[in-house]
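Note that one protein chain of the assembly has been removed; the remaining protein chains are unaltered in position.
Labels A and B are assigned to the chains in the order they are written; within every chain, residues are numbered from 1.
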Amino acid sequence: MDKKTAAELLTKLREEKPVIHHITNYVTVNDCANITICAGASPVMADSKEEVEEMVAVAGALVLNIGTLSPAQIESMILAGKRANELNIPVILDPVGAGATALRTKSALKLTEELKISVIKGNAGEIGVLAGAKATVRGVDSGSLEGDAFEVARRCSELTGAVVAMSGATDIVTDGKKTLIVENGHPMMGNLSGTGCMAASLTGAFAAVSDDYLESTASALALFGLCGEKASVYSKGPYSFRTGLCDELFRLKSVELGVDARIKDKDGI
Amino acid sequence: MDKKTAAELLTKLREEKPVIHHITNYVTVNDCANITICAGASPVMADSKEEVEEMVAVAGALVLNIGTLSPAQIESMILAGKRANELNIPVILDPVGAGATALRTKSALKLTEELKISVIKGNAGEIGVLAGAKATVRGVDSGSLEGDAFEVARRCSELTGAVVAMSGATDIVTDGKKTLIVENGHPMMGNLSGTGCMAASLTGAFAAVSDDYLESTASALALFGLCGEKASVYSKGPYSFRTGLCDELFRLKSVELGVDARIKDKDGI
Partner (left out) sequence: MDKKTAAELLTKLREEKPVIHHITNYVTVNDCANITICAGASPVMADSKEEVEEMVAVAGALVLNIGTLSPAQIESMILAGKRANELNIPVILDPVGAGATALRTKSALKLTEELKISVIKGNAGEIGVLAGAKATVRGVDSGSLEGDAFEVARRCSELTGAVVAMSGATDIVTDGKKTLIVENGHPMMGNLSGTGCMAASLTGAFAAVSDDYLESTASALALFGLCGEKASVYSKGPYSFRTGLCDELFRLKSVELGVDARIKDKDGI
């Protein structure tokens, strides 16, 4: 893809300021709200079944994150997701810890079956579990995956109909046919709780201003990784890194993203 | 009002260290706890219906924030609020997102009807909704308001019997008769999730050491805005701003508040 697209989407995001409705975990929710603001969008967190259908109707995207799931929360996710599907609002799924417990695996699969998910963003283990591959997930760690990561991501996309983003040292983003590789990022991101969740929030924000979820997702991940690179230069540990990460995103100009995004077509085209 | 009052209240707050009982959302709760400490008070968060009546009884103020409300949480708010009313403990309401969904509007109105609220602190859209004015609220954004802001704030105060604080570029604080304007603040406060919630926590802390909720609320908002001004000088984005905001509050001397608070009587008296 043309890196100018990433820059254009960031500009559009800041002009339109879409509401990004999150139903998410209580561990990293504050960082998700703030990273969404730093990107230029407007977060709202609401998970009561009495209000999610009404709330999602004004949103540009819906982000579902099962980091601290409960059966009641999954019910709200289904309600909000169905309404989003009716209104053609993109739904992003972050299947945190799928594979770690039966509840998480079952809930993630249920969401992919009952809803039309636009983008699934997970680590290798989580995506592997959703693709039916041999994968092990320990807690909410990345776990490990047997088999070719590209093939697993493609299979997950085929099974779910979603664009699949598998995060890692390099991120893989695929719609089952075309595959992009995002090389932005920094190892310090693995030392901060919630970077995966924040990446999902940004994926939602970019999906809200695009019809091409393959490109919007790669753009979001490139943006996040780029800010991580910048923050790593002067940070002294995970918390000063987090401060830098959010501040850099807030200040980043679209034109910088157009220059420094490292997004490649897998097949070198 | 005399700005010395603001300074005196801050001194009193740090001497008495009242417990501020919060029933609040899970997005910004950590910042609410910490800003309460930075001001000199002692936060406690408790929302189980089995314990809220007992917990509120030792508090100097009760802060109710519907940012991520549920029917069970509203029930706890009513229980805690009624006990607070019996004990003459001030109750502060932050009607987050009133107008955005029926659940939020209905819940905020229910709280104002079943409880004696001392202070309602909201943005223009939320206060407008409670005043029955034409207002639109999108997610938890400030929304917009038709009509004169002063008039709407006054009407909200008349309808509810509460002091009403409408936050904005300048804050309006009114008891329906007398109106104060607080000019402290900085635009960066709008780029950080939870500044509204933190302002409500401080409003609670100041109400705990005063009988005049008009003056205590204006003092709290002036203090918060002043710390925002100070932090904005050296911050590089929302997260370094947040760090500065809390640190500045922790260090601020009462005498500085007495000098730098910009609180005016609306009618120039």
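The definition used in the following text is that contacts are C-beta pairs under 8 Å (C-beta built on N, C-alpha and C of every residue); 3 or more make two chains touch, one makes a residue touch a chain.
Owing to the predicted nature of the structure, the values given are computational and were not obtained by experimental measurement.
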| item | value |
| --- | --- |
| Touching the absent chain when the full complex is considered, from B:M1, B:V29 or B:V91 | B:V29 |
| On subunit A, residues whose C-beta touches the chain left out of the figure | 25-28, 30-31, 67-71, 97, 100-104, 138-141, 191-194, 235-240, 243 |
| Touch list for subunit B against the chain that is not drawn | 19, 21, 26, 29-30, 33-34, 37-38, 42-48, 50-51, 54-55, 58-59, 242-251 |
